[in-house]
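What you see is the complex with one protein chain gone and the rest in place.
Note that the chains are named A and B in the order they appear, and that numbering of residues resets to 1 at the start of each chain.
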Amino acid sequence: MRHLLDTDGLGRDQAIALLDTAAEFSGIQERKVQKLPTLRGVTVANLFFEDSTRTRLSFESAAKKLSADVITFTGQGSSLSKGESLKDTAQTIEAMGTQIMVVRHSSSGAAWRLAHSGWLNSSVVNAGDGTHAHPTQALLDAYTMRSRLHGAAATGKDLDGVRVVIVGDIAHSRVARSNVHLLNTLGAEVTLVAPKTLMPTGVDKWSVTTQNNFDEALAGSPDVVMMLRVQHERMKGSHFPSPREYVSRYGLSAERFQSLKESTLVMHPGPMNRGVEISSVAADSPQSTILEQVTNGVWVRMAVLYSVYQQGDAR
Amino acid sequence: MAADYVLSESDITRTIKRMAHEIIEGTPDTSSLVLLGIPTRGAVLAERLADQISDITGADVPVGVLDVTMYRDDIGQGELRIPTPTTEPDGGIDDKVVVLVDDVLFSGRTVRAALDALIDLGRPRTVRLAVLVDRGHRDFPIRADFVGKNLPSATHEHVSVFLEESDGEEGVRVER
Partner (left out) sequence: MTSYLIENASVVGEKVADLGISGGVFVDAKSLNRDDRDVTVIDATGLVALPGLVDLHTHLRQPGMDHAETVLSGSRAAAAGGFTCVHAMANTAPVADSVGITDLVHRLGREAGYADVRPIGAVTKGLEGAELAGIGGMANGEAQVRVFSDDGHCVSDSLVMRRALEYVSTFDGVIAQHAQDPRLTEGAQINEGALSSSLGLAGWPAVAEEAIIARDILLAEYTGARLHICHLSTKGSVDIVRQAKARGAKVTAEATPHHLLLTEELTSGYDPIFKVNPPLRTNEDVLAVREGVADGTIDIVATDHAPHPSEAKDCAFDEAAFGMLGLEVAINVVQKALVETGLLSWTDVARVLSTTPAAIGGVEGYATPFALGAPAHLALHDPSGEKLATMKYSKSHNNPYRELTLPGSIKYTFYRGVATVIESEVVDLGGHA
């Protein structure tokens, strides 16, 4: 696997191997030396054209725990704002000597272009491109579900039959898209909940159930409820009348949270708007995996960096 | 099939018994003894050696598993290898006499990786190496302290160890 650009290209065995590898990496917390020498001498470049402190730090942490060196580029105040193109920035950074590029960009397809255009030799890991894909987020979400459901016995397991409800601005969410592909690959059953104006075109062709009524979706006793952040621009773009109306119909309020079974996981990719899409009661409960998702993100990203690294000729 | 084996099932049993005696003889303070097997077959052998040793001394010997995948010197080449669990023996490895156990000693690269993995786990008092088969052709300055059988071989030959617990059969074979 030379690049990781999205989750639709991941087969079931590949996905499980990544999750199992991540599980092994989580074990280093128990060790005296909480680091592995695996990618010593390898340089990982973080190319964050679109800002995101937490994802960037997560990749940085993952790379360092594998003993790799990290160089970071962020969009603000750089020559990019002076008009240097994606191609030139990436080639300039690669010219400093990198083997892996982690890329986040506001244009859908940016990571794909870097991987397939012939501009670069490095492996490319997509850290989020426009509204298209965010594969490491989907992987860490799946990892979190798996480890909460099976504990130590999670190795080699998929998510067969697990009922997942994803709520929010699905139309503009790369997290939702990547999760849908990966969860389907791992055998889960996915329901998407959103008002019609925030559902993607052609969603009826996806392997999901759609539901405009949140309460009806919850009546189906899901095993996981994943809340997505709602951006303010959507309110202004005539997608929705007001934040208040959105919250009352699609927010995980205290009442809705209380109606969930005790085993139902409450997930959120972060950062959350407390009191908007998710109530504090839900976010702070034992069922909430929000902080674990962050920790798990490091192991998963370690597994991804290890798996895409190629020395010399491609595998 | 039995005719192909260089070491038969009964040979292996005898050899392990002898190695157990040697390890005991070579370790003045057996109460500090721990065995660490390198997966997959080294871990199987470590269990067997531990059983033999405790049969002889009457005391349990802690056994652990040391995965070396992340410490290899060929990362990023060849097929992607998935790491397997590392488990520390009861009581850890700090200030212990650690005997690393593997099935075949060849270039020595695996043992080099195992030593690096071991140092990241803790600080043993002493480290020894026990192997079932030493087939020569070292690329690194590494030697085994306890050897089951010396099996001189040509580099192009393939020496394989089969154990019941991991392979469903018992024996050591050399393929030319």
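Keep in mind that, in the parts below, a residue touches a chain if its C-beta (ideal position, glycine included) is under 8 Å from a C-beta of that chain, and two chains touch if they have at least 3 such contacts.
What you see is a predicted model; the values in this text were computed from it and never measured.
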**OP:** From the touch rule at the top of the page, work out which displayed chains the omitted chain touches.
**Re:** A
**OP:** Among A:E94, A:D129 or A:E189, choose the residue that contacts the chain missing from this document, as touch is defined above.
**Re:** A:D129
Subject >> Touch criterion as defined above, residue of A:L57, A:L149, A:V203 or A:V281 at the omitted chain >> reply: A:V203
Original post:
Of A:F25, A:F59, A:F73 or A:W112, which one is in contact with the hidden chain?
Top reply: A:W112
Subject >> Footprint left on chain A by the chain that the document does not show >> reply: 85-87, 105, 107-110, 112-113, 116-117, 129-133, 171, 174, 177, 200-203, 205
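One rule holds in what follows: only the chains that are shown with their structure count from here on.
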**OP:** Calculate how many whole Å lie between the centre of chain A and the centre of chain B, each centre taken as the average of the chain's C-alpha atoms.
**Re:** 41
Subject >> Interface residues, chain B side, partner chain A - complex >> reply: 67, 70-71, 75-80, 82-86, 116, 119-122
**OP:** Write out the stretch or stretches of chain A touching chain B in their complex.
**Re:** 1, 17, 20-21, 24-25, 27, 31-33, 35-39, 42, 66, 306-307, 309-312, 315
